[in-house]
Every structure is written in C-alpha cells, then in structure tokens.
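Only one protein chain is missing from this complex, and each of the others stays in its spot.
Chain nomenclature is as follows: A, B and C, assigned in order of appearance, with residue numbering initiated at 1 for each chain independently.
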Amino acid sequence: MDFAPSVRATGLVDRVRGFIAEEITPIEADYHRSVAALRDSGADPWNPLPVLTELRTKARAAGLWNLFLPAAHAGEYAARFGTDGGTGLTNVDYAPIAEETGRSFLAPHVFNCNAPDSGNMEVLLQFGTPAQRQRWLEPLLDGTIRSAFGMTEPDVASSDATNMAATAMLDGEDVVINGRKWWTTGIGHRDCAVIIFMGLTYPEAEKHRRHTMVLVPVDTPGVRIERMLPAMGRYDEPFGHGEVSFTDVRVPAENIVLGPGRAFEIAQGRLGPGRVHHCMRLIGLAESALAAACARGVERTAFGRPLAQLGGNRERIAKARIAIDAARLLVLNAAWKLDTVGAFGALSEISQIKAHVPMMAQEVIDFAMQIHGGAGLSDDVPLSAAWTTARAVRLADGPDEVHLDVVGRLELAKYMQGR
Amino acid sequence: MDFAPSVRATGLVDRVRGFIAEEITPIEADYHRSVAALRDSGADPWNPLPVLTELRTKARAAGLWNLFLPAAHAGEYAARFGTDGGTGLTNVDYAPIAEETGRSFLAPHVFNCNAPDSGNMEVLLQFGTPAQRQRWLEPLLDGTIRSAFGMTEPDVASSDATNMAATAMLDGEDVVINGRKWWTTGIGHRDCAVIIFMGLTYPEAEKHRRHTMVLVPVDTPGVRIERMLPAMGRYDEPFGHGEVSFTDVRVPAENIVLGPGRAFEIAQGRLGPGRVHHCMRLIGLAESALAAACARGVERTAFGRPLAQLGGNRERIAKARIAIDAARLLVLNAAWKLDTVGAFGALSEISQIKAHVPMMAQEVIDFAMQIHGGAGLSDDVPLSAAWTTARAVRLADGPDEVHLDVVGRLELAKYMQGR
Amino acid sequence: MDFAPSVRATGLVDRVRGFIAEEITPIEADYHRSVAALRDSGADPWNPLPVLTELRTKARAAGLWNLFLPAAHAGEYAARFGTDGGTGLTNVDYAPIAEETGRSFLAPHVFNCNAPDSGNMEVLLQFGTPAQRQRWLEPLLDGTIRSAFGMTEPDVASSDATNMAATAMLDGEDVVINGRKWWTTGIGHRDCAVIIFMGLTYPEAEKHRRHTMVLVPVDTPGVRIERMLPAMGRYDEPFGHGEVSFTDVRVPAENIVLGPGRAFEIAQGRLGPGRVHHCMRLIGLAESALAAACARGVERTAFGRPLAQLGGNRERIAKARIAIDAARLLVLNAAWKLDTVGAFGALSEISQIKAHVPMMAQEVIDFAMQIHGGAGLSDDVPLSAAWTTARAVRLADGPDEVHLDVVGRLELAKYMQGR
Partner (left out) sequence: MDFAPSVRATGLVDRVRGFIAEEITPIEADYHRSVAALRDSGADPWNPLPVLTELRTKARAAGLWNLFLPAAHAGEYAARFGTDGGTGLTNVDYAPIAEETGRSFLAPHVFNCNAPDSGNMEVLLQFGTPAQRQRWLEPLLDGTIRSAFGMTEPDVASSDATNMAATAMLDGEDVVINGRKWWTTGIGHRDCAVIIFMGLTYPEAEKHRRHTMVLVPVDTPGVRIERMLPAMGRYDEPFGHGEVSFTDVRVPAENIVLGPGRAFEIAQGRLGPGRVHHCMRLIGLAESALAAACARGVERTAFGRPLAQLGGNRERIAKARIAIDAARLLVLNAAWKLDTVGAFGALSEISQIKAHVPMMAQEVIDFAMQIHGGAGLSDDVPLSAAWTTARAVRLADGPDEVHLDVVGRLELAKYMQGR
C-alpha cells in the first residue's frame, strides 16, 4: 500500500498546480461570466472563447498534455503526444494530478485530459486497430478533434446497461445503427468528430455478449443531435450533453471496436481508470469548496462573530476535512489496486469510490453553498456549478445504487461458499 | 390540537386541487418549455406568456383568488378581493391550500398567493396606513401590480438581519435611501411596482430598533436593477431575483411602514404566516416528487425488476412518506399555534418548520431525481427545478442554522431560570 | 385531525404526571440502585421491592389503574377495574398518558399499563371467551397475576412471523405444544402465570392461517424457563426476558384464543394500540433524555462556556426538539386514525411510527449520553437504560426494516393499479 506518487509525478503535480494558479485561475471566473453574458444576450455560447484555445497551446508547450496517458498502454503515443516525451503514468501517479485539475472547470480540457475524451482515447489505445488509432486516436491526442460516448438511452433504465435497446446490426461489410441516446457528453463541441456508440447486436446472446461498440463519425448520414440537455438548468457549454438519434446510420464494420458483442469487455477496462479520474477530480472540487467555505467563514461576521465560529459550523468544517481525506485515501487505494492487481482485482474498490465519492463531494459543496448564503446559489462563486457536477456524477457512469450493489455482492460472496 | 380545516376550507382545497388538475397541470410543462425555448433562442423570456394571464382571470372568476388573506386581518378586503366574498382563512385552513398550490410552479401566482406578494400584502393589511393600503394593497389584491421585498445585502452576512447596512435616513419630510440589496425576488416581473425596502435609520439605537421599512416605487429615481441573479443556474422568469442599487433615492416619509426603527416588529409579524406558506408549498412539492419517484419506480425495469423493488429503494420511499407526513404535521401544528396563541407564542414552532421542512423537501426531491436517472437532472421532469426551490428556501428568509439556533435557545431557556 | 385529548383524558394526564412526580420520581433512582446492589452482592434481584407493590396500591387507590383500557372494548371491565368507574379511553386520549408513563421505568407497571400485560389484556378483551376472561383477564386487571407473550424463536428469523416453527397441534380435546421461544418478556416476574403462546398448527394452510394462539399456564408440565436473557447486558428485573422451552406441553383446546389458525388475525388487532403505546412511551423517554441533556448543558462548563453553548450542541438540542415533536405528532396521527378508521385503515400510520420513533428516541438518547460524558454510560443517570429500551424496541414486535417495508409497499400500491 504505497500511495506516494513517483518523483516524476510529484514534479508534474507541482507544474500542473502552478499552471492552473498562474494561467487558468486568473481568467476562469471571467470565462464563465463571458459565456453567461453571451447566453443571456441571445448570442451563441457554444463557441469556445479564444482564450481557451490559447491555454491549450500553452499547456502543451509547457509539457502538460495528455497526462492521463496510462503507463500500461501508452506505448509510442506517450513519446509522441505525452508529457516530456516520457512514458505514461500509473493510476497512483496520475491521481493527484487529476485532483489538481478538478479544482477548475477548464483545466481538464486545457490539459487534454477531460471526460469523455480521455476515456475514449484509452479505449482506442487499449482496443483500437492500427487504422482506428490513426484515424481517431492521433487527432484526439493531438487535440484537433473531440469525441463523445453514446451509451445511456432515454427509454430504458440505463443503470442496467444490458437494457440498452439501440441497435448496431451487422449487414455485410457494414454496421447499421438505429436508436436514440442521450446524455451524450461532449457532442455539443464544434470539434466533436466521433461518437463511440454502444448498441445491441445479438439480442439472443448471453446478456453481457449482446452489445457492440462502434466508432460513428458525427457527420454520418442519419446521425442527428435532437437537442442539447440542461443538467440542473446548465448546458455546460462548449461541451454539452446531447440527445442524439440514429436512423439507419451505416458505417463500415471495421469501425467496430474489439469485435461484435464485446462492448462489455471494453466497458470494464475503460471504466476503472475513468472512475479514479472522476473521483479525484471531485476530490479537488470538494477541496475548493471547503477552502471557499473556510475563507468565507473567517471573513464574514454575524451576531458578532465570524460565521465559522457560529453553531455547528466548525464541526461541519472538521467533518468535511475528514470526509475529503478519507475519500482521497479510498481513491488512492483503488488506484493502487488498479496498478497492482488490475481492473478485475480492483472491482470492489472501484465501485466503492464511485458509490461514495460523488455523494461526499455533493455534501461538502452543499455545506459550502450554505455558508455562502445567497452568493452560494448564484454564479458569483462556482459552488452551484460544482454541486451540479458532483450531483451529475452520482448518475453518470452508473448510479450510486448500482455501485453499492456491486460492493455488497462482492462482500457477501465471501460468505456464500458452498451455498 | 385540532388540525382539521373548516368545512369551507375543505371545499376550497378541493376546488383548488380541481382547478390545478384541469387548468394548470395540462399546460404547465409546455409553459416551462416555451420559456426555455425563448431563452435558448435569444428571445426575451421575461414576458409572462398570455396563458398565465388567462389562468389568473379564470382563477379569479372561479373564486380562487387571494386565498391567503388572513382571517385575523382581512377585514373588508376579504369581502372585496377575497374568495366568495367570505372572510379570510385561518392558518390551519389555508395550510392545505398552500400545499396544493406548491405542487405547481405556476399555481401560487395564478391564485395571487405567491411570495413575496402575499407576505407584502399581509404587511400592508396589518401595518399599512389607509393611504398606503389604497395605493399599494388594493392593486396588489386586484392583481394589477406586483411587489418585491428588499432585505438581503451582498456585502454583509444577512443571516444576521441586524447587519443590514443600506440606509433609510430621515431628511425632513422625506426618507433618503442608499445601498444595495440582492435576492430581491419578484423584481424582474414587468408589473413589479413597489419594493418594501428595509434599511438602517438609527445606527446607535438598540439592535432591533435601528431599521425601518419603506415603500419604494420601483420607478423612483436612483433605483436601479443592476442585474438579475440566477439561482443554481435558473432565473425563474417571469419573477426573478434582482440585485438592486439605491442611490440617493428619496421618497416621502409617509411611505414608511409602521414607523421609523420598527422594521423588526413588522418582520416578526410578517414572517410567521409566510413561513407556514413556504413550508406547506414545499410539502406539496415533496409530495409531487415522491409521486413521481413511485410512478417511475413501478414503471421502469432494471436487472429484471421494477426499480422500486431494487436495493433500498422501497425503504427510501417509505422514509420519504414518513418524512413528508411528519413535516406536514409539524407545519399544521405551527399553523395551529399561530392561530391560537399568535406569532410570539409560536416562535419555536415557526422556527422548527423553517429549519426542518426545506431540508426534508430537498432530500426527498434528491431521491426522486436519483430514481429518475438522467431525466431527473434534465428539464423533462420538474425535479431539478423543484430541488432548486427547496434549496433556495434553506437560505431565503434566514438560513436553516439561524432557525435551529432560535429553537435551541428557546429550549435551553427553560433550563436557565435563575442562572 | 383532532389530536386534542378529551377533558377527562387531560385531567388524567395531569393526575398521572402528578403521581409520578410525587410518588415515583423521588424513589426511582434508589429503586434501581437497590436492585443493582442486590445483583452485585450476589443476592436475588428478581423479587420486586416492597415499595413497588405499595406504589401499585396507591396508584389504584388514586384511580390511576388500567388506564390503557380501550373505549372500544372495555365494556364492564372499565367499570369494575378501570379508572373512576369510567369507560375506557380512545387511543388519542391514552397517548399523552402513555407518554407520561414512559418517562419512568417503573410507572407503566405501577399503573398496571405495562407491556406485554396491557397487550395481552387487550387480546383477551377483544377475543377471549367468557371463561378465558374470567380465569386470566380479571386477575390481570386486578393486578394479582402477570403474563408473557411467546412469539419470537431463537432458531428462525422471526421478523417474518410466518417463520415461526414451534408447534401447537390439535390432539382431541387438547393442544400439544412443542418448541422454543425467546425474548418472552415478563416471564421472569414471580407472579407471571400465563403465556400467550403462538405456534404452528396447520403447516399446509395459507401462510397467515397456519398459526394459533394458546393460553399456556406457566406451571404446565413441559414448560421450562431455560434462562433469562440480558439485553445489552441488562436483565430488566423483576420482569426480564426469558428463553422458554415447551416439551409436549398439553393444555385443553378451550385455551385457544379465537380459534385454531387465527393467530395473525389477533396479532393484527393487538399490535395497533400496542405500537402506539410503545411509541408514546419512547417519546416520553426521549423527552426525559432531552431535558437531562439541556439541564447538563447549562450546568457544566468546559473551555469557559456552558456545554450547551459549545460547538454544535445547541443545534443538536434544536434538532432533538424538532425530532421529538414531529414524532409525537406522527404517533398522535396514528392514534387518531386507529380511533377513526380502525387498525386496517391505519396500517401505514402504525408501521410508520414503529419504524420511525424508536430510532428517533435512540438518537436523542445517544446525544444525551454524549453530553453527559462518562456519567452518560454509567447507571448514575438513567440514560444508558433508556438507550437500551429504545434499541430493544427497534427489534421488539418486528424490526424497523419490516415496518418500513410495509410503509413502502402501501405507498407503491397506489401506483400499481392495472399492473
């Protein structure tokens, strides 16, 4: 159980923190205000502002690019597109970097490490054919295109992924895709070029061998973004979450990832590191919220005393500190298990963090909002956006309850031998 | 402890429920979608859609107008502007009506019973001069103007209302107002004509005798809506919450309510019934959320079973049922105490509900969102808006913590005799 | 929804409160200390101390005897054995009396209103034959014998009462009983003369028609108290909870209550009022604990301030006040439904309180223990005994989870029509 990042990773954490402090934080509030002003004035808020593009260029020049690239699978890409020409990082190494990026809404994208692109790149690294990698992975690593992931469907309870009813039928050399997805994150971005679509191919097969992942170029005829979805009233421009219909969408069978009926094999591999990233970013977000709560708590005064000294506030700050530290250790432990025994061996730990950390973050942020009074609900401080992020992750990639159930089943399995 | 509404009130509950079911529910989702479409397309979402005006006319014609009018203070106004020419209702009588209206976002306004107008009308009923009533109360009751309440300030912790720093200085026959308020709810409405402003008059007086309430016409020179504030990303058109600056705003001293330095006397009287209304509306909202959760829970299937039968969902439904029922009884008890022993005697009960009910509603709605999956975060179901409403009430009119503190102090006071 | 007790009941509440204050409270701590001293010194702690018998005589003389007698079923017994020769009380009337008695560990017995005797008397009132009533009910009402209830079994999950495996087989004119019960409360008392035993008669019948209730005199051959069970280390002398074996115990079939296979019919009727009583007593207990917490909180000082003013203590006191008041209202509501629509109509409300109130009491008492420091764990204050009582009721008469499940099922049933 060694959760200490390597020397190289420690250096990267410092550089990431420094870059965020010097380059991103000074412009971040303005960025969001500018987008809001565009939106409120009826202008188009979906075009990334130029400063975002500049920041990405700077980050890449600073060697802080594609940091998520996994040591296990990065290979030559780490050398060509990664940081300092080095190999990729382990999960334990990357975790504290993810935490730093999670303190900013822009940072993950600035460092080309944001969901769902990072997860999609991992899928291609791990399971893509050379042709698929050349066509999609390289421009993603290069930052010239973006991607989306199409899994959840409006018409079925997608918490049970085997419910997915959109189809990806083999037809000669092609795959023909029909159905409707929503919460397809990233689809709103101008550069989004490809969707990793997951659909039903073999309805009669064993439950986890029915579905297929297919790379679908966004401009394929029959792909239609029906609408962008607000989450808690927010569109998260310039990425956004879309509802996308697929009507007789035809792509060559060579766009299938890994093979027909093998979507769940991929999902299993994709989701371990992704969940660590999500959770570490939320820990960064919770840390920011706690910092804001403390700063507000010592600065504002009511009934003759700083807010932090009133009623149970100091206890709530203590509990938030404990909750964040415990959650971070849980995530580091899951990352360490991923690194040392792999996704299958870390099944419980990965589900533990996915079930536990978003709720922890939601609660810490809710407290931070409360101590901010009305400002906490406004957009003057980034807490209400942070809350929405944490709340959304309680559903994204499987609701809390599904992950708790995995943990519970694995625990009980130890006592079921011979039953 | 008799919480049963009178026969007349029971009839009104039924009529209100019927009106909502027949007139409001069928158009409500469309209403919000239309406003969102205006907003997203860059058009002005602040004009109430014509259907809202029509509904108000219908409601008035149906005798469901100004139902909030309190038996204790309604007098002739109940006959002229109230329901069926009758006297006003007690708090126990009005409570179940408020619950019904709380199940819809439009209903309170349709019945001319929405905050802050109802509270403002009560202030004028109870403390207004005949001239003030004629100028402001009658058109409010008539529905031809709307009003706002200016209390919270951006620069001080307004949880301690004695912190309020905006000034209302006496200057000969006039009051001169300076300062800045925010979360001035209702100020965005096209018909908003008057703000009840609360400001500092006697900085050296005893803490609760320093502030004054003044009726400030919105079009008085020096009044400026600086911006509208989003709460959790939402503007709540067509009412909205504004940040309003007051620069050398001069109104005649006859616009003072009750008398200079007497704002806290008014606040005490205003807030009792208002808190009952807020809480009962939230109970209606929580009931709607639980109904939606149950309906979804029996309809959607995952892992081969309806969602409601999975994991702890049925327990959560049971706990929500218990929490709502307990909360309703607490509010009815507070209403009954208000009716029987008055605001001062009901101090603990009123603070109890304000501290307890919004959090209860927030938690029930959060669960309902969760069982809805991604839809719960979207605007396809009204849960995310409902959550925001409950969350906002945890701060509006004093944060939970302030009300808990009142309850705690009153409880401990019983043990402090002779200390 | 009228929860106000009648004038007669209000008078009784006052008299009960007065009797406890004047007669029981002054000796109660000594009573428990004396029993503990007997126990610690190796003497027999199971003989009720003479003062307890004297208090019962006084209570009866004061007309505070068998107050639980239900208006619905009391008949002539209320006149002969009840209070002031009056009719019995409704559940709403008796509830506040039960709350008062719950503040003392001795009071329920002093007033001949303790579980399981009161519930057993209700069974006999409602379902007993004239002969059964004469032999068992009259001496119970007269206070000359005591009784026990044998339901839970050590070898099966008794949360599902249909699991009960001990048998009550018909054999000619007799019933033959075999099996083992535990948590048979009251069996330790020297005067315990009869057990209401519930056992399996028709293994092949529909699940709720398999079991029979039989009156088994404690001295019947084959009945053996195997041991007395400590609950959280306490034996609750002089009543106690026993593990009782039944080996070929033969009693005449006329000892069957209501009829073979009809035990669940009886249980349903017995448990409604009993649950109201349990819950109201726990509310009294929680009130005592909160009072003790407040008294301690204002009296003791740490870090220069009274404990009640430190950290979140005042908030915890406020939350306890809210929790107790909400719980009381829930129980009164259940009592009122029992009175107005009967046990079947009050099914959800009865389960709500049984699922909710014991946990509420446990939490309030846990807080009171905490603010008492080490004293809270000792027997110097009655908090640790109170905690154990509340904890035990979370399992007695069905665990919380079973009652939550009933509430959840009833709630969902509203949405299942046509499914």
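Some notes on this structure:
Keep in mind that, in the parts below, contacts are C-beta pairs under 8 Å (C-beta built on N, C-alpha and C of every residue); 3 or more make two chains touch, one makes a residue touch a chain.
Keep in mind the model is a prediction, meaning the values are calculated, not measured.
The residue touching the chain not shown here, chosen from A:Ala29, A:Ala131, A:Ile322 or A:Val341, is A:Ile322.
Shown as candidates are A:Gly88, A:Gly128, A:Gly199 or A:Gly297; the residue that touches the absent chain is A:Gly297.
If you put the hidden chain back, the residue from C:Gly11, C:Gly85 or C:Pro154 that touches it is C:Pro154. Interface note: of B:Asp40, B:Asp84 or B:Glu315, the residue touching the hidden chain in the full complex is B:Glu315.
Taking the complete complex into account, C:Pro230 is the one of C:Pro230, C:Pro252 or C:Gly342 that touches the chain left out. Interface with the hidden chain, as seen from chain C, comprises residues 36, 41-43, 152, 154, 156-160, 163, 182-183, 229-234, 300-303, 307, 310-313, 369-370, 373-379, 384-385, 387-388, 391-392, 394-395, 399-401, 404-405.
Against the chain not shown here, chain B presents residues 311-312, 314-316. Chain A meets the missing chain through residues 1-4, 290-291, 294-295, 297-298, 308, 314-315, 317-319, 321-322, 325-327, 329-330, 332-333, 348-349, 352, 355-356, 401, 404-409, 411-412, 414-416, 419.
Methods note: only the chains that are shown with their structure count from here on.
Chain A and chain C have centres, each the mean of its CA atoms, that are 53 Å apart. Centroids built from CA atoms put chain C at 43 Å from chain B.
Residues of chain B found to touch two or more other chains are 401, 404-405.
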